[in-house]
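Okay, so here's the structure we're looking at.
Only one protein chain is missing from this complex, and each of the others stays in its spot.
Let's turn to subunit A:
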(Lines give C-alpha, C1' and ligand atoms only; values in the text may rest on other atoms or scores of the structure.)
Protein backbone atom coordinates (compact mmCIF):
# COMPACT_ATOMS: atom_id res chain seq x y z
CA UNK A 1 0.00 0.00 0.00
CA UNK A 2 2.93 2.31 0.64
CA UNK A 3 4.17 1.74 -2.90
CA UNK A 4 0.76 2.62 -4.24
CA UNK A 5 0.66 5.74 -2.08
CA UNK A 6 4.10 6.83 -3.23
CA UNK A 7 3.19 6.30 -6.86
CA UNK A 8 0.05 8.31 -6.34
CA UNK A 9 1.90 11.15 -4.65
CA UNK A 10 4.65 11.11 -7.27
CA UNK A 11 2.07 11.39 -10.02
CA UNK A 12 0.49 14.37 -8.25
CA UNK A 13 3.84 16.10 -7.82
CA UNK A 14 4.82 15.46 -11.45
CA UNK A 15 1.51 16.83 -12.63
CA UNK A 16 1.99 19.90 -10.46
CA UNK A 17 5.46 20.57 -11.82
CA UNK A 18 4.33 20.04 -15.40
CA UNK A 19 1.47 22.45 -14.84
CA UNK A 20 3.69 25.16 -13.36
CA UNK A 21 6.30 24.66 -16.06
CA UNK A 22 3.68 25.82 -18.53
CA UNK A 23 3.00 28.69 -16.17
CA UNK A 24 6.63 29.78 -16.18
CA UNK A 25 6.68 29.98 -19.95
CA UNK A 26 3.35 31.75 -20.22
CA UNK A 27 3.42 35.53 -20.33
CA UNK A 28 3.09 37.41 -17.08
CA UNK A 29 0.05 39.58 -16.60
CA UNK A 30 1.23 42.04 -13.95
CA UNK A 31 4.60 43.78 -14.31
CA UNK A 32 7.14 42.07 -12.07
CA UNK A 33 10.45 43.63 -11.16
CA UNK A 34 13.15 43.15 -12.17
CA UNK A 35 12.10 43.07 -15.79
CA UNK A 36 15.06 40.81 -16.53
CA UNK A 37 16.29 38.06 -14.23
CA UNK A 38 20.00 38.24 -13.46
CA UNK A 39 22.25 35.86 -15.34
CA UNK A 40 24.05 33.25 -13.26
CA UNK A 41 27.75 33.98 -12.95
CA UNK A 42 30.64 31.72 -12.04
CA UNK A 43 31.89 32.46 -8.53
CA UNK A 44 34.91 31.03 -6.79
CA UNK A 45 32.95 31.04 -3.54
CA UNK A 46 30.02 28.99 -4.85
CA UNK A 47 29.66 25.28 -4.19
CA UNK A 48 30.83 23.00 -1.41
CA UNK A 49 34.52 23.76 -1.74
CA UNK A 50 33.98 27.42 -2.54
CA UNK A 51 36.28 30.10 -1.16
CA UNK A 52 36.96 33.70 -1.96
CA UNK A 53 39.53 34.56 -4.60
CA UNK A 54 41.93 36.83 -2.72
CA UNK A 55 43.09 38.72 -5.80
CA UNK A 56 39.50 39.29 -6.85
CA UNK A 57 38.60 40.66 -3.40
CA UNK A 58 41.54 43.06 -3.61
CA UNK A 59 40.42 44.26 -7.02
CA UNK A 60 36.85 44.49 -5.76
CA UNK A 61 37.97 46.60 -2.82
CA UNK A 62 39.73 48.89 -5.27
CA UNK A 63 36.54 49.33 -7.29
CA UNK A 64 34.54 49.91 -4.11
CA UNK A 65 37.06 52.45 -2.85
CA UNK A 66 37.48 54.33 -6.14
CA UNK A 67 33.86 54.26 -7.30
CA UNK A 68 31.17 53.07 -4.88
CA UNK A 69 32.49 54.67 -1.69
CA UNK A 70 31.96 58.18 -3.04
CA UNK A 71 28.23 57.73 -2.36
CA UNK A 72 27.77 54.48 -0.42
CA UNK A 73 28.76 53.84 3.17
CA UNK A 74 29.92 50.47 4.51
CA UNK A 75 29.53 50.97 8.22
CA UNK A 76 29.83 47.38 9.39
CA UNK A 77 33.21 46.67 7.85
CA UNK A 78 36.37 47.72 9.67
CA UNK A 79 39.80 48.27 8.18
CA UNK A 80 41.22 45.37 10.20
CA UNK A 81 38.81 43.05 8.38
CA UNK A 82 40.87 43.56 5.23
CA UNK A 83 43.63 41.56 6.93
CA UNK A 84 41.31 38.82 8.28
CA UNK A 85 41.71 35.25 7.18
CA UNK A 86 39.45 34.43 4.26
CA UNK A 87 39.38 38.06 3.18
CA UNK A 88 41.30 40.24 0.73
CA UNK A 89 44.50 39.32 2.58
CA UNK A 90 46.03 42.74 3.21
CA UNK A 91 49.03 42.76 5.51
CA UNK A 92 48.50 44.36 8.91
CA UNK A 93 50.98 47.08 8.05
CA UNK A 94 49.20 47.87 4.82
CA UNK A 95 45.93 48.10 6.74
CA UNK A 96 47.47 50.52 9.24
CA UNK A 97 48.75 52.75 6.46
CA UNK A 98 45.47 52.57 4.56
CA UNK A 99 43.34 53.34 7.63
CA UNK A 100 45.51 56.31 8.56
CA UNK A 101 44.74 58.00 5.26
CA UNK A 102 41.22 58.65 6.58
CA UNK A 103 40.43 60.90 9.51
CA UNK A 104 37.79 60.36 12.18
CA UNK A 105 36.40 62.58 14.88
CA UNK A 106 37.17 61.31 18.36
CA UNK A 107 36.90 62.64 21.85
CA UNK A 108 36.18 64.35 24.04
CA UNK A 109 39.78 64.63 25.22
CA UNK A 110 40.89 65.68 28.73
CA UNK A 111 40.09 69.26 27.88
CA UNK A 112 36.61 68.23 26.86
CA UNK A 113 37.14 68.92 23.21
CA UNK A 114 36.47 66.80 20.16
CA UNK A 115 39.47 66.25 17.93
CA UNK A 116 40.37 64.63 14.64
CA UNK A 117 42.76 61.73 14.41
CA UNK A 118 43.82 59.28 11.72
CA UNK A 119 41.71 56.11 11.58
CA UNK A 120 43.01 52.93 13.19
CA UNK A 121 42.57 49.40 11.83
CA UNK A 122 39.82 48.99 14.44
CA UNK A 123 37.81 51.84 12.92
CA UNK A 124 35.07 51.31 10.36
CA UNK A 125 35.25 52.37 6.74
CA UNK A 126 34.43 56.08 6.49
CA UNK A 127 30.98 57.11 5.30
CA UNK A 128 30.75 59.62 2.45
CA UNK A 129 28.01 61.64 4.13
CA UNK A 130 27.64 62.74 7.78
CA UNK A 131 24.04 61.42 7.94
CA UNK A 132 21.22 60.00 5.85
CA UNK A 133 19.65 63.38 5.22
CA UNK A 134 22.87 64.76 3.81
CA UNK A 135 23.16 61.67 1.63
CA UNK A 136 19.63 62.17 0.34
CA UNK A 137 20.16 65.87 -0.27
CA UNK A 138 23.24 65.11 -2.37
CA UNK A 139 21.55 62.38 -4.39
CA UNK A 140 18.30 63.83 -5.59
CA UNK A 141 16.32 62.58 -2.66
CA UNK A 142 17.42 58.95 -2.93
CA UNK A 143 19.44 57.35 -0.15
CA UNK A 144 22.37 55.30 -1.44
CA UNK A 145 22.04 52.13 0.64
CA UNK A 146 24.80 51.03 2.98
CA UNK A 147 26.75 48.29 1.21
CA UNK A 148 27.82 46.21 4.23
CA UNK A 149 25.08 43.63 3.71
CA UNK A 150 23.82 44.44 0.25
CA UNK A 151 24.94 41.11 -1.22
CA UNK A 152 22.67 39.28 1.23
CA UNK A 153 19.87 41.86 1.20
CA UNK A 154 19.08 41.53 -2.50
CA UNK A 155 17.81 38.40 -4.17
CA UNK A 156 15.52 38.09 -7.13
CA UNK A 157 12.57 35.80 -6.53
CA UNK A 158 13.24 32.43 -8.10
CA UNK A 159 9.64 31.28 -8.00
CA UNK A 160 8.24 27.77 -8.08
CA UNK A 161 9.60 25.22 -8.89
CA UNK A 162 13.13 26.68 -8.83
CA UNK A 163 13.23 27.34 -5.12
CA UNK A 164 12.50 23.67 -4.55
CA UNK A 165 15.48 22.63 -6.67
CA UNK A 166 17.65 25.24 -4.93
CA UNK A 167 17.03 23.42 -1.67
CA UNK A 168 18.87 20.37 -3.00
CA UNK A 169 21.51 22.20 -4.99
CA UNK A 170 22.32 25.34 -3.02
CA UNK A 171 22.22 28.66 -4.83
CA UNK A 172 23.37 31.28 -2.35
CA UNK A 173 25.01 33.62 -4.86
CA UNK A 174 21.83 35.42 -5.85
CA UNK A 175 23.09 38.69 -4.32
CA UNK A 176 26.32 38.95 -6.32
CA UNK A 177 24.52 37.78 -9.45
CA UNK A 178 22.00 40.56 -8.97
CA UNK A 179 24.64 43.21 -8.30
CA UNK A 180 26.63 42.21 -11.38
CA UNK A 181 23.49 42.29 -13.53
CA UNK A 182 22.49 45.68 -12.15
CA UNK A 183 25.89 47.31 -12.59
CA UNK A 184 26.18 46.16 -16.20
CA UNK A 185 22.48 46.37 -17.04
CA UNK A 186 22.04 50.08 -17.76
CA UNK A 187 20.71 50.78 -21.24
CA UNK A 188 18.60 53.24 -23.18
CA UNK A 189 14.93 52.88 -22.40
CA UNK A 190 12.99 51.08 -25.12
CA UNK A 191 10.61 53.18 -27.17
CA UNK A 192 7.47 54.20 -25.35
CA UNK A 193 8.93 53.74 -21.86
CA UNK A 194 8.88 56.93 -19.84
CA UNK A 195 11.64 57.19 -17.28
CA UNK A 196 11.17 59.66 -14.41
CA UNK A 197 13.43 62.68 -14.46
CA UNK A 198 16.83 62.09 -12.90
CA UNK A 199 16.63 58.31 -13.03
CA UNK A 200 18.31 55.78 -15.27
CA UNK A 201 16.61 52.90 -17.04
CA UNK A 202 17.81 49.49 -15.95
CA UNK A 203 15.74 46.34 -16.58
CA UNK A 204 17.70 44.52 -13.89
CA UNK A 205 16.66 46.88 -11.09
CA UNK A 206 14.64 45.01 -8.48
CA UNK A 207 12.32 47.86 -7.57
CA UNK A 208 11.13 49.52 -10.75
CA UNK A 209 12.09 50.35 -14.34
CA UNK A 210 14.75 52.87 -13.38
CA UNK A 211 16.87 54.04 -10.47
CA UNK A 212 18.57 57.22 -9.26
CA UNK A 213 22.07 55.77 -9.36
CA UNK A 214 23.79 56.80 -12.61
CA UNK A 215 25.71 54.02 -14.37
CA UNK A 216 28.70 53.83 -12.02
CA UNK A 217 31.10 51.74 -14.09
CA UNK A 218 32.74 52.10 -17.43
CA UNK A 219 35.76 50.57 -19.09
CA UNK A 220 39.11 51.75 -17.68
CA UNK A 221 37.72 53.80 -14.77
CA UNK A 222 39.78 51.84 -12.25
CA UNK A 223 43.38 50.89 -12.86
CA UNK A 224 44.29 47.27 -12.08
CA UNK A 225 47.91 46.52 -11.40
CA UNK A 226 47.71 42.76 -12.00
CA UNK A 227 46.88 42.84 -15.70
CA UNK A 228 43.23 41.88 -15.26
CA UNK A 229 41.13 43.27 -18.12
CA UNK A 230 39.81 46.70 -17.20
CA UNK A 231 36.29 46.20 -18.49
CA UNK A 232 32.96 47.21 -17.03
CA UNK A 233 31.99 43.53 -16.72
CA UNK A 234 35.18 42.64 -14.89
CA UNK A 235 34.76 45.54 -12.46
CA UNK A 236 31.19 44.51 -11.79
CA UNK A 237 32.15 40.93 -11.03
CA UNK A 238 35.07 41.92 -8.83
CA UNK A 239 33.10 44.40 -6.77
CA UNK A 240 30.21 41.93 -6.43
CA UNK A 241 32.62 39.37 -5.02
CA UNK A 242 33.99 41.98 -2.65
CA UNK A 243 30.50 42.92 -1.50
CA UNK A 244 29.71 39.25 -0.89
CA UNK A 245 32.78 39.03 1.30
CA UNK A 246 31.73 42.22 3.12
CA UNK A 247 28.32 40.70 3.82
CA UNK A 248 29.57 37.23 4.69
CA UNK A 249 33.19 37.51 5.84
CA UNK A 250 33.33 34.01 7.35
CA UNK A 251 32.14 32.13 4.28
CA UNK A 252 35.46 30.35 3.80
CA UNK A 253 35.51 29.19 7.41
CA UNK A 254 31.89 28.10 7.17
CA UNK A 255 32.36 25.93 4.11
CA UNK A 256 35.56 24.46 5.42
CA UNK A 257 34.02 23.55 8.75
CA UNK A 258 30.91 22.30 6.98
CA UNK A 259 32.89 19.76 5.04
CA UNK A 260 34.46 18.37 8.20
CA UNK A 261 31.18 18.31 10.09
CA UNK A 262 29.34 16.60 7.25
CA UNK A 263 32.05 14.01 6.81
CA UNK A 264 32.03 13.30 10.54
CA UNK A 265 28.24 13.01 10.62
CA UNK A 266 28.14 10.66 7.62
CA UNK A 267 30.70 8.32 9.19
CA UNK A 268 28.95 8.53 12.56
CA UNK A 269 25.57 7.81 10.96
CA UNK A 270 27.09 4.80 9.19
CA UNK A 271 28.42 3.40 12.45
CA UNK A 272 25.09 4.01 14.15
CA UNK A 273 23.34 2.17 11.35
CA UNK A 274 25.36 -0.93 12.08
CA UNK A 275 24.84 -0.52 15.82
CA UNK A 276 21.11 -0.34 15.24
CA UNK A 277 21.16 -3.39 12.99
CA UNK A 278 23.15 -5.33 15.54
CA UNK A 279 20.75 -4.39 18.33
CA UNK A 280 17.68 -5.37 16.33
CA UNK A 281 19.19 -8.59 14.92
CA UNK A 282 16.96 -11.49 15.82
CA UNK A 283 14.08 -9.22 16.82
CA UNK A 284 11.39 -9.26 14.17
CA UNK A 285 9.79 -5.87 13.73
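Going forward, contacts are C-beta pairs under 8 Å (C-beta built on N, C-alpha and C of every residue); 3 or more make two chains touch, one makes a residue touch a chain; residues count from 1.
Just so we're on the same page, contacts and distances are computed from a predicted model.
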Looking at UniProt, which of "Cytochrome b", "ATP-binding cassette domain-containing protein", "Anti-anti-sigma factor" or "Putative ABC-type transport system, ATPase component" names the chain we cannot see? "Cytochrome b"
Among the options A:96, A:152 or A:212, the absent chain makes contact with A:152
Cross-chain touch to the chain not pictured, restricted to A:31, A:114 or A:269, is A:269
Where the missing chain touches subunit A, by residue: 1, 5, 8-9, 12, 19-20, 22-23, 26-27, 29-30, 48, 76, 81, 145, 148-149, 152-155, 160, 166-167, 170-172, 174-175, 207, 247, 249-250, 253-255, 257-259, 261-262, 265-266, 268-269, 272-273, 275-276, 279-280, 283-285
